[in-house]
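Apart from one protein chain that is not included, each protein chain of the complex appears where it belongs.
Take a look at chain A:
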Amino acid sequence: MRIKAQVAMVMHLDKCIGCHTCSVTCKNTWTNRPGTEYMWFNNVETRPGPGYPKRWEDTDRYKGGWELKNGKLTLRAGGPITKLANIFYNPNMAEMEDFYEPWTYDYDNLIHSPKKENLPVARPVSQITGKFIDKPEWGSNWDDDLAGGSEIVPLDPNVQKMQEHIKMEYEKTFMMYLPRICEHCLNPSCVASCPTGALYKRDEDGIVLVDHDACRGWRFCQNGCPYHKVYYNWHTHKAEKCNFCYPRTEAGLPTICSETCVGRIRYIGVVLYDADKVKEAASVKDPQDLYEAQLGCFLDPFDPEVQEKAKEAGITDAWLEAAKDSPVYKMAIKWKIALPLHPEYRTMPMVWYVPPLSPIMNHITNEDELNTDGYIPAVDQMRIPIEYLASILAADDKEVVRKVLLKLSAMRVYMRGKTVGGVDEFRQSELVKEANTSPEEIEEMARLLGIAKYDERYVIPTGRREMDDDLHYKQGTCSLEDLAPAEGENLTIGLMKVRDKL
């Protein structure tokens, strides 16, 4: 057993209002430099829709993630030898047109235009070439809220493989938001795709980062990530990606996207997992078993044996305590109401989603007359087809999604029953059995999903700064008793001298 800790996130899609606050604050924090204009470490997609970049889920086109080849886990875009042969030209990489040509507006014209009969306009200007773009034809969230409707929706790879026909009439269609960040996978294919080894997973918290000094811009990570969350900076020619706001999480603060989330849909917590099990779990034959296999990698933080082994592995008490209180552990592992995004990519993603409930489509005309058990078939009649959710969150296994929706429906029925009556009926009902839950669990769930406060939603232990040996130096100390390098001395050399003396 090789215990590692992982900082992970759950997003409760029921509460996402698609306001893009997360994307905007993330962009202002991380990607407002030349070369990063088109990068959205966090983006919110309207589903059904092609997403960002266009059709990122089309693994035949971009060849992202892993696949089983003769029972062996291999990168879909090819192993190291194939990659080195393709190093002069990457055939699978997404181009600018799959994202969009970033633009700004010629605001200067608004200020300096001479007096004219007509109002001056700010024409769009490409941020890459500096030329006017007279007619931008695609941009981030161009398809927001199903804009483009029946022309754009069929581009969604999940829709294309659905048996059920998706209705596009206004009254009958469906829509949901899918906020996405880097998944900080347990088995990251971007890391495995990097020829130089510049991408790595941090030992302490599992955050996947790019070492910009080491990155040589070979670009295999860009399409090696099936979620398309590694971007190529055309200005510096290096890879950039979501870093889980590590300067914040190290200080015990939530990521900027979570901090500013208006709907409070995001939860951050620690989970413990066995790194030795990951490869085996990612190699199970049936893609529909990947979800269960991934759950099998996680360790129970309440188990004394796990606690002991974790301490041996250097995980501190603060992290163990955080793992016990972790909202991610509760939702993803204990209650099993959060599901991983596209488990079939075999990367073992660590951003989990609570699927959204939606209005019931057909047969319930008068909900007052509906008895508790009537909600069981209703789950299959929801406006967002289970088939669609299963395609995104469960490798097409509808039963997995159905179970989650049943549990969430049961929670809704029970919590309503507490106010309007019907709790006793609920305790006896088939619904509570079918949903495999209990009123006690539901109360706990409802609290975390509905009214949990800041420190319940974000249980983040601080990074372990006590192991840094140059803190005196960073604080600005002068060389006191040779504890810190002399001022102005080369830091690396100075620290080596100090360490020798200690």
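Note that in this section a residue touches a chain if its C-beta (ideal position, glycine included) is under 8 Å from a C-beta of that chain, and two chains touch if they have at least 3 such contacts; residues count from 1.
Please note the rule applied: contacts and distances are computed from a predicted model.
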{"item": "Among \"Respiratory nitrate reductase subunit gamma\", \"ABC transporter permease\", \"NADH-quinone oxidoreductase subunit M\" or \"Cytochrome c oxidase subunit 4\", UniProt-listed name of the chain not shown", "value": "\"Respiratory nitrate reductase subunit gamma\""}
{"item": "Candidate in contact with the missing chain, chosen from A:217, A:252, A:374 or A:422", "value": "A:217"}
{"item": "Selected from A:32, A:113, A:129 or A:428 as touching the chain missing from the view", "value": "A:129"}
{"item": "Sole residue of A:18, A:195 or A:422 that reaches the chain not shown, by the stated touch rule", "value": "A:195"}
{"item": "Chain A residues that touch the omitted chain in the full complex", "value": "75, 79-81, 83-84, 87-91, 93, 95-96, 128-131, 187-188, 191-192, 194-197, 199-205, 211-213, 215-219, 232, 234-238, 463-464, 467-468, 492"}
